[in-house]
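Up next, chain A:
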Amino acid sequence: MSFEPKIIGILCNWCSYTGADLAGTARMKYPANMRSVRVMCSGRVDPGFIFDALAHGADGVLICGCHPGDCHYVEGNYKCMRRIPLTQRLLQDMGIDPRRLRLEWVSASEGGRFQKIVTEFTEEIRALGPLKLRDMKFDMNRPDRYSLMAEAGDTVHTY
Partner candidate 1 sequence: MVKVTIDGLEIEVEEETTILKAARQLGITIPALCYNELIEPYAVCRLCVVELQRGQRTRLVTACNYPLRESVVIRTNSERVQRLRRMNIELLMARAPGAKIIQDLAAEMGIERTRFPLEDSDEKCILCGLCVQACSDVVQAYALGFSERGSKRVIGPPYDTTPETCILCGACAYFCPTGHIKMTDTDGRILHSELTLGPNAAITLPFRQAIPNVPRVNPDYCIHMKTGGCELCVKVCQKEAINFTELAQDSFEEFEVGAVIMATGFQDFDPTPMKLYGYGVLPNVLTSDEFERMNNAASPTGGRIVMENGEEPRSIAILHCIGSRDEHYHKYCSRVCCMYELNFAHLVNVKTSAEVYQLYIDMRSFGKGYEEFYQRILDEGVNVIRGKGAEVVPAYQKRRGEGGLLVCCEDTLIGKYREIPVDMVVLCTALEARADAAEIGRKFNISTGADGWFIEAHPKLAPVSTTTEGIFLAGVCQGAKDIPDSVAQGAAAAAQVMKMFCQGELLMDGAYAEIVEDICSGCRICNGLCPYNAITYDIEKKVSAVNPAMCKACGTCVAACPSGAITGRHFTDEQIYAQIEGILA
Partner candidate 2 sequence: MKPYRINLMVCAGTGCVANHSFEIKKALEDEVKKRGLENEVQVVATGCNGFCAEGPLMVVQPEGIFYHQVTIKDIPHLVEEHFLKGRPVQKLMYVPPDAKAPIPKMSDISFFNRQMLIALRNRGLIDPEKIDEAIGRGAYSALAKVLTAMTPPEVVSLIKASGLRGRGGGGFPTGIKWETCRKAHGEPKYIICNADEGDPGAFMDRSIIEGDPHSVLEGMLIGAYAIGSHHGYIYIRQEYPLARERLTIAVQQAREYGLLGDNIFGTGFQFDIKVARGAGAFVCGESTALMASIEGRVGEPRAKYIHTVEHGLWNLPTCLNNVETWATVPEIILKGAEWFTSIGTGDVSKNPWGGSKGTKVFSLTGKVKNTGLVEVPMGITLREIIYDIGGGIPKGKQFKSVQTGGPSGGFLPASLLDLQVDYEQLTEAGSMMGSGGMVVMDEDNCMVDMAKYFLAFTQDESCGKCTPCREGTMRMLETLERITQGKGREEDIQLLEDLSQFVMDASLCALGGSAPNPVLTSLRYFREEYITHIRDKKCPAHVCRELNVYTIDPGLCVTKGHGCGVCRRQCPENAITGEKNVAHVVSQELCKKCGVCYDVCKFDAVKVA
């Protein structure tokens, strides 16, 4: 059986979630690999969500927010825009391919764009293969929770 990646999509309530909705209403087809989680704003995305998802078996995480300048909350997406590259570096340090995390802008009217992004991302993760983390229960309260992840990460050459 071919590898079917598990992808978590974290979507902002105002643009991307609506955009996804639009894609659905418009009956656009995109891979079912992505499951979405709604937050009010991409600024709400805590890096912990990403680690949690990866630790619990996700192969990739897709964050979607409003286009820069269009944020419903004035500037939440700019906050996100700063956090994600840092998180990507952190993932790389841990030995996880940073391509497994992606940030995209999707507006409420861009159902087609949403479809395209999800398809592309799914294909990319499929190409990267499954994220082989040791079977472990990610415990938020364990002080060594991230190093445990690092031990079990992709064999990506860092630096």
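Here, contacts are C-beta pairs under 8 Å (C-beta built on N, C-alpha and C of every residue); 3 or more make two chains touch, one makes a residue touch a chain; residues count from 1.
Keep in mind how these were chosen: all candidates are chains of the complex that A comes from, given by their letters.
What you see is a predicted model, and the numbers here were worked out from it, not measured in a lab.
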Review point. Which candidate among 1 or 2 is in contact with chain A in the complex shown?
Key: 1
Review point. Where on chain A does candidate 1 make contact in their complex?
Key: 6, 8, 35, 37, 39-41, 43-49, 52-53, 56-58, 67, 69-76, 79, 83, 140
